[in-house]
Every structure is written in C-alpha cells, then in structure tokens.
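Then we have chain A:
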Amino acid sequence: MTATTTGTVLGPAAATAPALEVRDLHITYPPRAGRGPARAVDGVDLQLGRGEILALIGESGCGKSTLARALTGLVEPTSGEVLCDGVPLRYTSAALKAHRRKVQFVLQDPGGALNPRQNVFDAVAEGPRLHRMKDGLEQRVHTALSKAGLRPPEQFLSRFPHEMSGGQQQRVVIAGALALEPSVIVADEPVASLDASVRGEILKLVLDLRRDLGLSSLVVSHDLGLAWNIADRVAVMYLGRIVEVGTVEEVLLAPKHPYTKALLSVVSAQGGRGGRSQLLQGEPPDPTDVPEGCRFHPRCPLWAGLDAAGRAEAGCDRRTLPVLPAQAPAGGGAACHLASVS
Partner candidate 1 sequence: PGASADDGGGTLRMPIAGIGIDSMNPFLAYFAGSLDVFAGIYPALNTVEQDGTAKPYLADSWTTSEDKLTWTFKIHKGLKWSDGKPITAEDAAWTFNLIMTNSTAATANGSLVANFASVTAPDDTTLVVRTKQPQATMLAVSVPASGIPIVPKHIWESHVTDLKNYKNDSFPVVGYGPWTLTDYKPEQYAKYDANKDFVLGAPKYDHMIQQAFKNTDAAVAALRSGQLDYVSGLNPVQYKALKGQAGIKAYETVGNRWSGIEVNGGARTRDGKQIGTGHPALGDVKVREALARAIDRATIVKKVRDNLAKVGASYLPPSLPQYAWEPSGSDKFDYDPAKANSVLDEAGYKKGSDGIRVDPKSKRKLEFRLGIHSDDDADAKVSTYLAGWFKEIGVKADIQAMSSSKLNADLAKGDWDILMDSWSTGPDPTYLLGIQTCSALPDSKGEGGSTDSFFCDKNYDDLFLRQQSAFDEKERAGLLQQMQAILYKANENIMIYNANGLAAYRTDRVDGILTGKADSTGAYPPQPSLAQYLNAAPANASSSSGGNSGTVIGASAAAVVVLAAGGVFLMRRRSSSDDRE
Partner candidate 2 sequence: MLEVRDLKVTYRSGGRTVPAVRGVDLTLDAGQTLGLAGESGSGKSTLAMSLLRLLPAAAEVTGQVLYQGEDLLTAKWSRMRAVRWAEASVVFQGAMTALNPVHTIGDQLVEPILLHGRRAGEEGGRTTEKQARARAGELLESVGVPARRMRSYPHEFSGGQRQRIMIAMALACRPNLIIADEPTTALDVMVQAQILDLLSGLVRDEGIGVIMISHDLSVLGQMCDRLAVMYAGELVESGPSRQLLDAPEHPYTRALSRAFPTIGDPASRMAPAGLPGDPPDPSALGAGCPFAARCPDVHEVCDSTPVELWPAGPGRQSACLRALPGFPNISTARHEIEPSAEGARS
C-alpha cells in the first residue's frame, strides 16, 4: 500500500505554488463509431515545480498527450482542474490566451507542426503577433531563434520548413514557443520523430533552457532513457492514471510498481546489457474499457503469480485504487495494492 501523505497545499502564495498543477483531472472523449467513451485521463493529480523538468512516461494510448493538451488548455477537462501558478484555469478565450502565453506546447512532429506555407520568421513571429507584442518583433524573433540554438538567426529567417532538417524544424518550433517568453514548456514526445543522432542535441536544449531561463518543462515520452537523460522527476502513466511518481533515481533505479519494473527490465534487456526482460502479457489497454479494481491487474505479473487465496486477499480486481497524490512521499509513490508485497 502506498503512503497517503497528502501534499495538498491550501491557498498557496503564488510564489510557492507549483508552476503547473492538475487536480483530480478526468478527460473523457465522446464515443466514436462502434466504441464507448474513452476515459483518456481518468483521475490524475500532478505538479510541475518551478524550474523542474518532469518526464511523463507511458505506453501508447495511455493518455499522455491528452494530459499534456489539458495542461495547455487545448482540451477542456471533463472534471477536475488545471492550475497555473496556483490559479485555476478558466476556459474563456481571454483566459486561455493569457494561459498560453505562460505555458507553451511543443508537439511531437516538428515537420507537421510548421505550416508549410510559412517561413521561419512567420512561424516564430506568429505567437507574438497573436498576443499583439508588435514592438521589437524582429529582435524578439532573433532572440528566440538564438536561444533555440539556430545561430545566426538571419540564416534561417526566410527558410521554409521543408528546407530544414528535422532537428532544425524542432528548434524552430521551440523558438516559436520561446518567443512568447513562457515560464513552462510542455513538450509532447519532442524527440520521438527525430533521428537518434539529433535527439541528444534537442534534449540538451531543454536542459540549457532551464539553466539559462529557468524554464520548467514537462516532457512527455514513451522512452525511459529520456527521463534518465534530462528529468528531475518521473511520472509513469498507465491507462489514464499516474501509477508511479518520484525522482528519477527513485523511480528508475528502485521502481515500486510492477509496470515500471517491467518497462525497465525490457529496456535494459534491449541495451543488451541487462538480464532477461520481463514481458507483460496481453495487448495494450483500451481506455474505452477500463478494468475494475486496479486497472493494471489483468497484465500484472504479481497478480498473475498469486494463487486464488492470494488474489482474494489482494483484491486487485475489486478494490479501486485511490488517485496517487501529486506530492509523492519521499522515496516515490506507487499506485499498487501489492507494491509493498513485492
């Protein structure tokens, strides 16, 4: 059982409030042809501290992108709230606009994220223009481009997306976000579509931005190695919930949740250096059909290893788990009935 120290801070002063926070967030997509509603995010508490880099890890379809979109106000939660500097986000267009100045979003596919008919200057200047920051627009664009590592900026201003490599495109996207001088960057799989050799450079940029500008970042990924490379803390997501959260060292070196463990075993086996990978059985989960009790139990190796009596006692298939609190206790928190058992 997880410890239940709640880290809820009541009426925090803006300065001490986390840069970004979600409370009991639920997002359900309306049903689509032949399917029920998809509970993409199904109860998440999460905080992103100032200057912190948080990695959100999970397999495809677990709701990472949805959560990231909710943080930038692109998706309206079904219930729960998103707080920025301790202030709940309202979904009026003015409030959203203001929110998006502070919290910027970087998408997975930089090629697609740039309008093929806009050159670099227009792409980067788009944000400031939308927010009517007309003064010194060129200077602002130049600065943003330099900060994103496109130096000298003049060289790139008139290029179109297809005239640049994937890494450069991603830098343009990041520059576009930086041009608004945000305090938080939410990056959805920023390197997934980039070549392996370019990946490191972009990750370095994230670190540099924190060092130079104090930016907080939430980086979404399916890659545990990325977390190890740059993150302070990791949150592991499974089927709409955070199942384990903690510092990188806590989670990646001493995982508590069987899901995290399985993931780690697979990754280290692939590196060709670790032991046997512990394969999970079954198909990736389906948010339109969330299992009773612990949502991981149908694939859980611990549960599979239990005999009938053990199962009855553990009750993973009946007992609903509480939402994992945003502020995990020291040593990290895991949402598992059996975490202590293992």
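Quick note on selection: all candidates are chains of the complex that A comes from, given by their letters.
Keep this in mind: contacts are C-beta pairs under 8 Å (C-beta built on N, C-alpha and C of every residue); 3 or more make two chains touch, one makes a residue touch a chain; residues count from 1.
All values reported here derive from a predicted model rather than from experimental measurement.
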>> Once the contact definition is applied, which of 1 or 2 turns out to touch chain A in the complex?
In response: 2
> Which positions of chain A touch candidate 2 when the two form their complex?
Replying inline: 59-60, 149-152, 155-156, 165, 167-168, 195-205, 207-208, 222-226, 228-230, 248, 252-253, 262-264, 266-273, 277, 279-280, 283-284
